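Missing here: one protein chain of the complex. Every other protein chain is in place.
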Amino acid sequence: MTDDSSNRVQVLDHGYVGLIDSMGDDLAIVNGARQSFNERSTEMDERNAGLINFLMREKHTSPFEQVQAQFEVQLPIFVAREWMRHRTQSFNEMSGRYTQLPRLFYVPGRDQIREQKGKPGAYYYERMEDTPRAEIHRIRIKNTCIHAFEEYENMLRDGVAKEVARLVLPVNTYTKFVVSANLLNWMRFLSLRNHEHAQYEIRVYAEAIESMLMQLAPVAMEAFVEYGRLR
Amino acid sequence: MTDDSSNRVQVLDHGYVGLIDSMGDDLAIVNGARQSFNERSTEMDERNAGLINFLMREKHTSPFEQVQAQFEVQLPIFVAREWMRHRTQSFNEMSGRYTQLPRLFYVPGRDQIREQKGKPGAYYYERMEDTPRAEIHRIRIKNTCIHAFEEYENMLRDGVAKEVARLVLPVNTYTKFVVSANLLNWMRFLSLRNHEHAQYEIRVYAEAIESMLMQLAPVAMEAFVEYGRLR
Amino acid sequence: MTDDSSNRVQVLDHGYVGLIDSMGDDLAIVNGARQSFNERSTEMDERNAGLINFLMREKHTSPFEQVQAQFEVQLPIFVAREWMRHRTQSFNEMSGRYTQLPRLFYVPGRDQIREQKGKPGAYYYERMEDTPRAEIHRIRIKNTCIHAFEEYENMLRDGVAKEVARLVLPVNTYTKFVVSANLLNWMRFLSLRNHEHAQYEIRVYAEAIESMLMQLAPVAMEAFVEYGRLR
Partner (left out) sequence: MTDDSSNRVQVLDHGYVGLIDSMGDDLAIVNGARQSFNERSTEMDERNAGLINFLMREKHTSPFEQVQAQFEVQLPIFVAREWMRHRTQSFNEMSGRYTQLPRLFYVPGRDQIREQKGKPGAYYYERMEDTPRAEIHRIRIKNTCIHAFEEYENMLRDGVAKEVARLVLPVNTYTKFVVSANLLNWMRFLSLRNHEHAQYEIRVYAEAIESMLMQLAPVAMEAFVEYGRLR
């Protein structure tokens, strides 16, 4: 499978997820599992679909490691910070030491100026009902970031090193990385990040990843959803 | 070994590294290695020191995994971002979703307003010689961050959720984490981060970690330095 | 915590599990978790026990990585093979390349000459009811192993390298390793290995590990059992 710009899903105001490459599919999972019995299948059929469902239900997870998927992702730094807690993924990220960061930052839509409700351990979030107030905060976020980027660019113009000038940039600045992981690890990622407790801004990325994996290994991904994900 | 505030080293303007706990020392490495020969030592002596030197010289690294060290670290977010690329460490970090971040951010000292020299693949950094200009940039960094924190606090006061309001905070905001790793992994961390190519701001943290590990497992750490680190 | 021969539990006919060292306890888990809120506790109390139960119930597993435990284990090779599938553990094992393996192998007790029942995906095992037949198989296992060891020793006497002579040794030969892992990983190990689907011979080792961890971090381990383990 090769790079194809049609494989790209837009996320948030300036972000995206694109599938770059992959290795294996449902059949690779089947053949990982059949290895235990010294067998091998050459095509997916009902019996093999049944095997995948059995594996997921019984949490025999190792065969799901035999599928690999690689994405390119553009995302705000604070989202990247949560994402990179997943330690069995392989990352190559754009570096603010070596590249001037483009003036690209995330401003939440009006519906995403959220208020926090509930109590510790059971927080939930609702949009700010008062639209004019929400709009004020959107503009505030935008202006604060424009100001930070202006100061960043002023420092660069005066010869300050990129690695120092970037200190003032906000955590909603967009960064970009290539990320590769096996399907089991992507499932663990989705279990935590495409979940109601995850912050909205990472959840929409996880939804994009999930829809792409659904095409790559549909039987496995449906079993994943069916059996309650990897909680 | 237990928490002791005297085990804390100040780093940068508001950061620190503190050793919280550890497991094992030079002798644990020796006994990891002696396991191959079905032997066990009860104290460090010249022969055992020689064994540790042999292990390091020949890069027989697995016995160094038998020592564990846990630190509490306060550090700017952009330093934490580099640190957390080390994927065999265990982290628990302060969360900007659940806690209001204190108005604590890193302002480089006058000597650390740096200019970038050299070319791709061989950059180096020098302090800005023109002191008044450097001072202007210091103040610029400080003021930009104060402004961002003011807007953050304004949003919080008006009921915006912490997880949204934090978007405007700069990447030099201080965060804090507990981190635990085995000695081999700490050595890999030091090989990359206490190195002339590392950014100054993470290098000073790596130096603090190195000095503390030097006390914990002196024979192993001296061998690590002696044999050119793990490059 | 230091080595103490009283910390050793006998397993199977010639095996054992001994706790060598550890780092942290229930309080370290609490303080890993409290880090999110920029807080720290100095002693376990009801509120902290409640926090650990909450973490386990909600599968917020990362704070459990802040506890480490190191064991010395003597076990048959076929058990070690299953054990070492757990890839976040640190191992140092006795080597048959460098050490002559002592004539030590596992012979199942009469109750452990088992027959397999059920069907693929749902096997179970029952002891062979016919005691004299079971006894014949016990003796058969014993004699086959004695013969293999005799041939091994014959080859060694004639100058064959240890790494070649060992080829004939059976997979029930005892080996020995030091193993270190964090508590979350031990819980994952126990979820799979102290489980009715695990082979009896690894399950008894997992039970020994579980009883020792129960002393090290009782609140966490009880929560682990209470909330259905990490399945």
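Per-chain residue numbering starts at 1, and chain names A, B and C are given in the order in which the chains are listed.
Following the convention adopted for this analysis, contacts are C-beta pairs under 8 Å (C-beta built on N, C-alpha and C of every residue); 3 or more make two chains touch, one makes a residue touch a chain.
What you see is a predicted model; the values in this text were computed from it and never measured.
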Contacting the left-out chain in the complete assembly, out of C:23, C:55 or C:113: C:113
Full-complex contact with the absent chain, from C:91, C:205 or C:224: C:91
Absent-chain contact - pick from A:32, A:76, A:108 or A:170: A:32
Options A:10, A:95 or A:211, residue touching the unrepresented chain: A:95
Residue numbers in subunit A that touch the chain omitted from display: 21-24, 28, 31-33, 35-38, 62-63, 65-66, 68, 70, 88, 90-95, 98-99, 176-178, 180, 182
Residues in subunit B touching the chain absent from view: 37, 54, 58-59, 120-121, 231
Residue ranges of subunit C at the interface with the undisplayed chain: 76-78, 81, 84-85, 87-88, 91, 96-98, 106, 108, 112-116, 120, 123, 125, 128, 133, 137, 140-141, 144-145, 147-148, 151, 154-155, 158-164, 166-173, 199
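The rule is simple: only the chains that are shown with their structure count from here on.
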Whole-Å gap separating subunit B and subunit C, where each centre is the average of the chain's CA atoms: 34
Centre-to-centre distance between subunit C and subunit A (centres being mean Cα positions), rounded to whole Å: 36
Subunit B, residues touching no fewer than two other chains: 88, 91, 98
